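Below is one structure, written out as structure tokens; comments come after it.
Note that one protein chain is taken out, while the other chains of the complex remain in position.
Note that the chains take the letters A and B in the order they are written out, and that residue 1 is the start of every chain.
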Amino acid sequence: MFATFACTPEALVLLTSALLFALGAAGLLLRRNPMAMLMSIELMLNAGNLVLVLAARANNFVGAQAGALIVLVLGAAEAVIGLALALALFRRRSLTDADEPQEVSG
Amino acid sequence: MIGLLPWAWLCTLPGLLLTALGRGQRPGLASLPGPLAIGLAGVAFLLGDHQPVLHRTAEWLPLVPDGAFSLRLDGLAAVMLCVVGFVSLCVYVYSLSYMRADPGQRRFFCLLDFFVAAMTLLVLAGNIAVLLAGWAGVGLASFLLIAFWRDREGTLGAGLQALAANAIGDAALLLACVLVPAGQGDLTTLAQIGPALLPGGFGPLAWLIVIAASAKSAQGLLYFWLPSAMAGPTPVSALIHAATMVAAGVYLLVRTAAVLALAPEVLHAVAWIGVVTAAFSALASLSQPNYKRGLAYSTCSQLGYMFAAVGFGAPFAALFHLLTHASFKALLFLCAGAVIHAAHGEEQLAKLGGLRRQLPQVMWLALIGSLALVGLPVLTAGAFSKDLILEAALHHDPALGWLLIGSVFLTGLYAGRLFFGVFGAGSSVPHREVHPPDALLLLPLWPLAAGAILLGWVGTPLAALLGTPQVVPVVSNLGLLASGLGIAGFVAAGLWQRARAGAARLPQFGVPWLGPVTGIGRSLASGFAGLHSGRLGLYVFTAVIGTAAILLFAVARAP
Partner (left out) sequence: MNWFTALPHGLQAAALLTAFAAALLATAGALQHSRRAAAVLGGLGAVIAALPALSAGDADALAIVGTCALALVAMLLLPAAELQFDEHRLEGAGLILLGAAGGIVLATSTHLLAMVLGLETLSLAVAVLCGLGRGSRPLEASFKFFVLAAVSLATMVYGIGLHAYATGSFEIGAPLLAGSALRSIHTAAVVLITLGLLFELAVVPVHFGALGVYMSAPAGFAGLAMTASKLGAGIAMLRVTAAMDPAIIGPILTGLGLGSIVWATFAGLAQRELRSMLAYSAIAHAGFIALALGCGAEGRAAAVFYLVVYVASAALVFSALAGRGAEPIPFASLRDRPLGTLRTMALVAGLLSLAGVPPGPGLWAKIGVLLPVWRVAGPLLTLVAALGGVFGALYYLRPLPDLLAGLRRGERATADLGARAAVVLAGGAVLLFTVLPWVGTQLATLAPR
């Protein structure tokens, strides 16, 4: 039952999106550069987008296409805010280590 | 008119407001009518027709099984009202003099008012929810009053110890509140809950009640906070940690005695806890270098007697001892306060001594209190109540009973040590400059002394009133034996003190396990807090791996 599903193109797309998500997560975990972290987050977001597109296609659900567009805009808006915050925070420090500011702790 | 009596718990709140808002003039005077009214309410009920007065508002609390606001004034509650009201009144008058020079005295009287209101609510509670409200309230007041002096070290730590023990008791009562089915939370009818409605039978409920009572009355392993609580001002030690709040545990046990009777193994455990605490605390008191801590261990020990009485199936004896104990222990603590006040704050027994000539009134008052504690027959009330407990003990469980009788000897020893150590002649302490107490300080001690002498005679009428008629014997063989042992101990301590001039001392009992336990707690706490390290990598790791783990867990479990 799972085997029959696994061979379909839908499964392949799902697998791809999961892989993208995992890659994004791995990038987030392994990179310390704040810019790289933000890029990894965008990758994860786009993995979700891929699934939305798949859903639109598989179920003939137009709403999911609209959803994908909304998520794209959301991602863009987030990137703006993220970059602004990162620049403000790392202005005087080196931009290579997100772990470096450690005043908020305990 | 009689329908208003259950609202007696509101009596101190006007005083609280007046003291909080007032300016300039002597704070605390406005608070005096409150406890007097509470005591008079108790007396009015006892002199009236003894019909229980109930008040119940349905559905005050949402989502709690028995969420009604239920007040109940019956004979037991009226006796407690008298204890709380009159002892508080004495302590208030005492505090007017004792705390006169303290800059925080306004706050002191407000906190005392809050405490008395919460204690009265506890006593008048008709069901577990309202009891819990009063219970937690007295715990809060106790903490704030122990930690009253902000400029002294260690008061906050002592207060937190009291809170920790209190927390365990509160958790037990919370669970009891949840356990009791809807509409059946009335404290007097708990035993009539159908067994089908209580999962596990009456055993768990009884255990929860016993744990809560032990936490409040400093019994068993939960005793550690009471000696530390002596860091608070002496009026607080007298009122809260001798006469009223610590007695709340005993009150709870007496109130729910029917439930405990349905769980015999729990009852047996209560008897053991009581006797063991009584014996060990008496021993511990012998080794305390601090006057007030010696008295604190004495309180532990006497509360152990009361617990043991409940465990032996004699709740009236426990209540009677609660009554007499409130009187003589408050007297002893207030005398200690007078001594400490006169000696300019000195609390160590080694530095106090030979105060017989300088504080004669205090000495006589302390003697009355000590003899009541030891149990001088006929002349002091302590003997009546203690004998009743010992009778029940021997009747029910002779082994424990003889252990208890042995602790009477220890009681005499430590009482004598405390009395002669401070007032005895032949002390090695050089003559110290003592500032004599004023009349207002000593005034409230006389009614307490009168109570310590005369309260024994109310035993028989009280028993009849509470529906468990029994004759409280004036003297009995067992009583004479016990009192003899006690007096022997007292005199022995006096002779020892005279011979060695108070120089010898037993090794000190502390609370050795408290340090390691607190240490473990502290390392756990800093461990968890340390995880918030400021490293974004750790946060992201936790979030991502946590999400993955939960996802795997859920998908694997799904059908």
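Definition applied: a residue touches a chain if its C-beta (ideal position, glycine included) is under 8 Å from a C-beta of that chain, and two chains touch if they have at least 3 such contacts.
What you see is a predicted model; the values in this text were computed from it and never measured.
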Contacting the left-out chain in the complete assembly, out of B:G159, B:G294 or B:G337: B:G159
Of B:A196, B:A439 or B:A554, the residue in touch with the unshown chain: B:A554
Per the touch definition above, residue among B:W7, B:W402 or B:Y539 touching the missing chain: B:Y539
Absent chain, residues of subunit A that touch it: 1-2, 4-5, 11, 14, 17, 21, 24, 28, 34, 37-38, 41, 44-45, 47-52, 54-56, 58-61, 63-64, 66-67, 70-71, 74, 77-78, 81-82, 85-86, 88-89, 98, 101, 103-104, 106
Residue ranges of subunit B at the interface with the undisplayed chain: 59-65, 67, 104, 106-107, 118, 129, 132-134, 136-137, 139-140, 143-144, 147-148, 150, 155-156, 159-160, 163-164, 167-168, 170-171, 174-175, 177-179, 204, 521-522, 524-529, 531-532, 534, 536, 538-540, 542-547, 550-551, 553-555, 557-559
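To be clear about the criterion, only the chains that are shown with their structure count from here on.
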Inter-centroid spacing, subunit B versus subunit A (mean Cα positions, whole Å): 61
Subunit A residues within the subunit B interface of the complex: 25, 28-29, 32, 37, 98-99, 101-106
For the subunit B and subunit A complex, residues of the former touching the latter: 529-530, 532-537, 540-541, 544
